[in-house]
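First, the structure itself, so that you have it in front of you.
One chain of protein is taken out of this complex; the other chains stay put.
Chain lettering (A, B and C) follows the sequence in which the chains are written, and residue indices restart at 1 in each chain.
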Amino acid sequence: MPRWSMVIDLDKCVACQGCSIACRMENNTPIVSPSEAALGRSMLWNDVFPLRAEEEGAIASAKARFLTRPCMHCEDPPCVKVCPVGATYQDDEGLVRQNYTRCIGCRFCTVACPYGVRYFNWYEPAWEDGLDQHLNPDRVEGRGVLEGPAVRPKGVVEKCTFCIHRLHKARARAEAEGRDFRPDEYVPACVQTCTGKARFFGDLDDANSTVSLLAQSRRAFRLLNEAGTHPKVIYLHEG
Amino acid sequence: MKARSVHPDNKHEAIILTPLQDITTIDRWLWALLLGLIGLGGYAYVRQLTLGMGVTGMNRPVYWGVYITNFVFFIGLAHSGTFISAILRLAGAEWRKPLTRAAEAITLFSLPFGVASIVVDMGRPERLLNVISHGRFQSPLLWDFTAVSLYLCSSVVFFYLSLLPDIALCRDRLTDVPAWQHRMYEILALGWQGRPEQFHRLERVLDGMAIFLAMLVVTVHTVVSWVFGMTIQPGWHTALIGPFFLLGAIFSGTAAVVIALAILRRVYHLEESLPLGLFNSLRKLLIVFTLGWLYMMVSEFLTIFYGNIPEEMEVFWQKFTGDFTWLFWAMTILVFVVPLLIFIFRGKDSIGWMVTASVLINVGMWLERFVVIVPTETRPRLLYELVQGTYRPTWVEAVITVSMFAGMFLLYAVFTRFFPIVPVWETAEEPGAEVPPVTRRRRRFGVRR
Amino acid sequence: MTTPLTRRQFLKLTAVAGGSAAAMGGLQAVLNATPAGAEEGLLAPSGEEHIVPSVCLLCPSGCGVLVRVADGRAVKLEGNPMHPINTGSLCPKGQAAPELLYNPDRLTGPLRRVGERGSGEWEPITWDEAVQIVAQKLNDLRAAGHPERAACLYGETRGQMRPFIERFMQAVGSPNAISHDSLNIEAAKLATYYTQGVYDLPAYDLENSNYVLSFGANLLEAGRTPQRMVSGYSYMRRGRAERGKVVVIDPRQGVTGAKADEWIPIVPGTDAALALGLANVIIRSGLADSDFVHNYSFGFEDFKDGEGKSHKGFKEFVLQNYPPSRVEQITGVPATTISRLAGEFAGNPPAVAILPGKGGLLNGSINGLYTAMAVHMLNALVGSIETPGGVLAQRYFPCADWPQLPPDPVAERGRTAERLDGAGARFPLARHAYQAVADHISEGYPYPVEMLFLYDANPVYEVPGGTRFVEAFQKAPFIVSCASFMDETAQYADLVLPEPTFLERWQDDAIEGLGYPGVGLRQPVVEPLYDTLNTGDFLLRVAQAMGDPVAGAFPWSNFEELLKDRLKTIGAEWETLKELGVWMIPGYRFARRGSEKWVAEVVGRDRMSSPRDGRFDFFSRELNCALGELGADELKALGLSQAGDAVFLPHHEPVTYAGNAEYPFTLNVITLMSLGPYSAAANMPTLQEISGMTVGERWDSWLEMNPEAAHELELRNKDGVWVESPYGKLKTKVRLVKSLHPDVVNLPHNQGHTAVGRWARNRGVNGLEILNPASEPATGLASFTNTRVKVYKA
Partner (left out) sequence: MTIGELIGAFFTTPGPGGVVVILVLGLAGAIYVLLTRWILQGGQAEEGTMRRLR
C-alpha cells in the first residue's frame, strides 16, 4: 500500500497561488462574497499566506516569507481522532479523507486541526449564473459515501484530499489497460500546476521515490513537528 | 376504590400547595411572553437551518462561538441541582431539605437546553443519529454524548422519585383542580400509597442514587471540558481544564439556586419554608467557591505566563490585552471581585444582595466560558499573520440564546404551578427543630397515630 | 500499520461478550451502518471528454494550456508540457480562465450606440451591418483624401495580429497603428535599440546564469513574461547543481525581492546612477570583459569623430561622474554595497542585469530610457551579450512574407502623414506614444481624428490620468471598440464589436523570452458561447466590403486561412500544430562574436541611421543621429538636464516629480500576479478573492506603507486613508509593510474599475487616476513613477 506524501521546496515556490486556484477548479470549492471573505470564510483548501516577518533588523533585511499549505495528511491526525461519526478517516494509503454524507457539521475536527486546513460550508455553495459550467464532473460516490469533487451540501466540513478522484481515475485507467497501478501515475492538481516546479508527490514507502529522497535533504522540515501529528507534507527550507 | 395514600403531616402544607390551586393572569402573561421569546428563537433557528450557519457570526478559524458557550453554561447550571441535593444529602446537611427540589428543577430544566445548544450548533442536525449508528468512542464528543444523556435521565429519575410522594399528596388533597390536572396527578403518582415501607425504600434508593449522581456530576462536567482539553490547541490543552470547568459549573449552579430560591420565596411567599438561615448557609458555600475559582484562574494563567511558550502566550495576550480584554476583565470583576465583597460585607441576612451577587456570578461565568473557548480559536497554533480570527456574534445567536433562557424560565414557571416546589414529605417535621438522624426519624414516623 | 478490525468482526465479538446478539443484529439492520470508504467507486462523467491544446492570454507570457472539455464544457485548464514557456505549469490566472469564458458579464453580440455618448443605451446589430458601417466610414475618409484621420489603438496583439493590424491601417492609408507598449516595455526596447541596435525586448538565459541583478523588474509577479522568469528562476535556484544568486534592486521588495538573496531598497528613480556606479567600480577594478569592450563595442574609450571633434567615451564619463561616494548620495545605497555588488556581478560570470519592465520605478521623465541603457551597459561590460547565461536576441519564425500592397495613391499619401501620437515628431525618439493620443485628439494635433478603432485597448482605465481620453472622445466622431466586456472605454464607443475570449478563437502566439523561435496556437476549444466574431475575421470582411484596392491587400477569406498561409514556413503541417498546440526550434543558437550572423541578427540589426558594424554602442551613435543637431534649449525642452556628449551616453537624469515637498511619498502602482495587467481579469471572482495575499486583503485595494513612515503620520494598520496627488485623491486602507522604502507607497493595479462587470465594478481604487498624465518629452513613455502623493487619515 503506497503512503502518499508531498514535498514542497520553498526555495522554488514563488507564492504565485497557482496551486490554490488549481485546487479550487479541480475540486469545485465555491467563491464567497466579499463580506464573507472579510469574515475569513473563503474556501481555499490549499491556502497561500505570508509568514510573520521578523521584527528586528534594518528595512533591507526584513524578508517576507510565504507558505503554501495543503492538508498535511498526518500519520496520527488529530482531526480523525476527534470525529464522533467517522466522517473523516484515514484510509490504508495514509490519505485523510472526508465523507460528506456522514459529516454532521459539529466542526470538532476544524477546531482540533492545528494547521487549520479544514473549511466549513457556511452557506449552500453557489456559482453565479453560468459560472457553474466549469465544474469538474468527476465523482467519487458509493452507498452512503460522497467524496471527491462532488459539490458539497451546506453544513459539512471539507478539506484537501490530495485529489482523491485523480487517484481513482489513475487506478481505473491502469485497470482498463490491464496493468497494475504505478504510484507515479497519480499527481494532485496543485503538484501538476506548480509554476516553480516546487512540489513533488509520491510514495513515502518506496525508498527511491523522489519524495523519499528529498525527505532526507538537510533542508527538509515539517510544520509543527512538535504537535506529534507526524505530517506527511515535507517542506524544504529556502536558501 | 380510588387509592388513598397516607401522608406525613406538614404544617406548611397549605402554603406550599396554594400556588397549585389557580393559575393567575400574571402567570398567563408571563407564559405568553416566554412563549413569544421561544417562538422568536424558533424563527431564528429555522432561518439558520434554511440559509445555513453563515447567518451566525462564526467563521474560520473561530468555528465555535456562542452556541458552544451556551452548551457549557447550561450543563454547568445543571450541576447545581445534583450537587446540592446529592452531595449535601450524603453529608447529611438537613438544612438543604427545603431547597432540594428547587435546585433539582434547575438541573432538569437547564439540561435539555444544554443538549439543544449542541444540536443548534450542528451543521447537519438531521444526521444526529449518525452519532449512534457510526459512533466512534475515541471522540470526546461521544463521551460527552453518553455522559450528558446518562446524567439527563438519571437526574430526571432522581427528581421524579423525590417528587412521587408529593404528587400523590396533590392527587389526594387537590380535588377542586381541573379534571385533566387531577387525572395527571393520578397517572404520575403511579399508585403511591405512602406506606412506610415505600418511604423506607424510597429513602434508600435516593441515598444510593445520590452517591451515583455525585460521581456523575464530576464525570459529566470534566468530560464536557475534555471536548476542549483533548485538542492540542494552546489555551485548551491543559490538565487544569477539567477541575476548572467543574468548579465553575458548581459555582454558577449554586448561584443559580440562590436566585431561584429568592424568586420563589418572593412570588409564592414561602418565607417560612425557605428560612433566611438557608441563604446564609448558601452564602458560606459561595464564598468557598469564589475563592476556589480564583485559585483556578491564578494557577492556570500564572503557569502559562511563566512558561512563556509562544503559541500559549499568543492566546494569553489575546485575553489580557488583545481583542478580549474587556470581556476578560469584566468576567474577572463580575465573578470574583464584586461577589466576594458582597458576600463578605453585605451578604449576611440580606437576600437582595445575595441575589445581585448571584446574578453577577452567572453573567460572569457565561463570559468566562466564552473567554475560554473563543480566544484560543482566534489564534490557531500555526502562528501566521493572516488567519487571526475575529468573532462578532450575530442577532441569530443572541435571539437563540435568549430564547433558551426564556425556555428554562417557562419550564420552571409552569412546573411550580403544577407541582409543589418545596418537598412536602421531606420537610414533614416542625421547622427549626433539631432534626434526628435518619434512623430515629423512621421509627417515630411509623408510630404516629 | 495495524490493519483496523472491520466492523463486522468486532460486532460479532461484542455480541458474544454482551450476550444480546439479537439486539445487536437488529440494531445493525436498522441503522444499515456501512463501514466508511469500503466500497465507493469512481463515477466517470457520462458524456465524451477530450483535450484541446491552446495558449493562455491573461498575461503577455502566453503559456501553453491543455483544456479538458467534458460534455462540451471547458472544465479544467492544465499547463501544456510541450510548451517551452511553462512546461506543464499554470499560474492562478490560467487556472481561473474558465471564469473568463463563462463570465456572465460578457457581451453577447455587436452593439450600436443609440443614446448620448457614454449614456449606456445600445441596440444590437448584426455583424453584416457593422461591417457595412465601418467599411462605409473608411471609404468616406479615403474619398475625402484623409485616410490618415483613422487611427487604431491596440493593446496586447499576439502573433500575426500585430502585423495584420499594421497592414490593414497601411492598406487603408493611415500611419496610426499605435501600440500600448509605451505603457510598459517601450523603455527596455528603446534602450536595447539605442545601444545594441535591436528594437526588441531582450531575452534572458536565466537557466545558465550564475548572478541575476534585477533593476526594478517585477520578475516573479508581473512584467512581460512572468511564467518564463519563474521557470528560469526556479531552475537556476534548485534545478541544477550550483545555485545562482539573485539580487533585486527596487524600492519595493514584493515577492521577487522576498525570494531574492539580497534586496537593495533604493531611492526611487535613481537606478541609472546605481548601474553607472557599478560600472565605475567594474571598470576601475579592470573586471570588464576587455575582448568585448575593445573589439566589439564603440565609444568605450574617448574617440574623434569624422570632423575630428573629440568625444568623451563611456569609460571616462563614468569614472569622472559616478564614483561610489557620489552614487551613495544619489541612491541611498551604501558605497560598500555598491563595490561588493560590482565585484560579485563581474566576478561570477555568466551574470545578467535585467532591464526594467512595467512597474519598475524607472520610466520617470526621460530617465526611463537612459536608466534602461545604463543597466544594459552592465551586460555589455561583463560581456554577457549573446553568451549562455546572458542576454539573448529574441528570434522569431520566418513567416511567409505578406503579398505586395496594391498601388493606391490615396493610401500612399496617407501613410506618409505625421503620426497622431507624435512619434518621431513631437516625441523624436518615440515609436509609439499611446497615452499622448488623448491630448493630441483634444488639441486636434496634427489633424482632427475622424475614426478611432480600439482593439484590446482600455485607455480610459489603464493610462495615467485616463479620464483625459473621455474628453478626447467628445472630439472623435466615430469610435469602434472590440472589447469582450463593456469596459470603461467601450462605454464611450459608437460600435462595440465583442471579440470571443482566447478559448474560442483562432490566433497564433509567438513565444517570447526564451530566445529561440517558437509559435503557439489558440483554437476554439468549445463552440463560441455568444454571437462574437474574431477581430481578424471582422477586418478581413471590412476589407472585402471596401472593395479594391484595399480588398486586394487581403486575399484570405478568414483569419484561420491567413494563419495557415503565414505559418506554412515554420516546418510543421497545420494539423500537427493544431494537435500539439505549439511548434518550436528548441536550443538557442549563439552567434560567434563578429560573425555575419552576429552582425545580421544580434548587434545593430535594426539600426536605421548609424552603421550596422556589429559594434555595441557605449556611446549611442543612433541617439547622436537623432538628437545630434539639437541646441541646448531644444534639449532642455526634451527634459535633458545635460548637454554635449552626456546626451548620447547613459547618465543619471534627476527625476522631475509631479508634486512638490508637500507630497512626501512617491506613488508606485504595482501589478499583481493574481490580477495581472488586463481589465477582464478584474471581473473574475476567484482572482479578486486571492488578489491581496501578500498583505491579507481580499476583494479590495490597499496602500502599502513603511511602518516608520506610518508611525510618523500616526497611522495604524488597516486605517482608512486618503492618497492625494496634484491630480486627484483616492480613499483606501493602509497596510504596513516593513520591506518597503520609507519614501514609497504602493497601490495594486487592476482595481477600482467603474465598468467591466459586477465583480470589478466599484471595488477598490485605480491608482492610475492620480498619476502624472504627462509623457516623457523625448521618448513618449508614460511616466508611471514620478508622481508624489501625500497620505492622511480618512
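Note that in this section a residue touches a chain if its C-beta (ideal position, glycine included) is under 8 Å from a C-beta of that chain, and two chains touch if they have at least 3 such contacts.
A quick note: this is a predicted structure, and the numbers were derived from the prediction, not measured.
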| item | value |
| --- | --- |
| Residue among B:Arg28, B:Arg183 or B:Arg201 touching the omitted chain | B:Arg201 |
| Full-complex contact with the absent chain, from A:Gly86, A:Pro149, A:Pro183 or A:Pro231 | A:Gly86 |
| Residue ranges of subunit B at the interface with the undisplayed chain | 4, 6-7, 9, 131-139, 142, 145-146, 149-150, 153-154, 157, 161, 164, 190-202, 205, 448-449 |
| Subunit A residues that touch the omitted chain in the full complex | 84-86, 89, 102 |
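The criterion applied here is as follows: only the chains that are shown with their structure count from here on.
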| item | value |
| --- | --- |
| Chain whose Cα centroid lies nearest the overall Cα centroid | A |
| Furthest chain, CA centroid comparison against subunit C | B |
| Most contacted chain pair (by C-beta pair count) | A-C |
| Distance between the centres, which are taken as Cα means, of subunit C and subunit B, whole angstrom | 68 |
| Residues of subunit B touching at least two other chains | 134, 385-386 |
| Interface hub residues of subunit C, defined as touching at least two other chains | 32, 36, 696 |
| Residue numbers on subunit A that touch subunit C, as the complex places them | 1, 9, 11-12, 14-18, 20-22, 24-26, 31-32, 34, 37-38, 42, 44, 48-50, 53, 59-60, 62-66, 86-87, 89, 91-92, 97, 99, 102, 128-131, 133-145, 147-148, 165, 168-169, 171-172, 189, 192-198, 238-239 |
| Residues on subunit C engaged by subunit A in the complex (per definition of touch) | 1, 3, 32, 34, 36-47, 70-71, 73-79, 86, 88-92, 94-96, 98-99, 101-104, 220-221, 227, 230-231, 233-235, 237-239, 253, 255, 258-259, 261-265, 673-674, 685-690, 693-696, 698-700, 706, 737-742, 758, 763 |
| Complex contacts: residues of subunit B adjacent to subunit A | 51-54, 57-61, 63-64, 118, 121-125, 127-128, 130-131, 134-136, 138-142, 145, 227, 230-233, 377, 380-387, 389 |
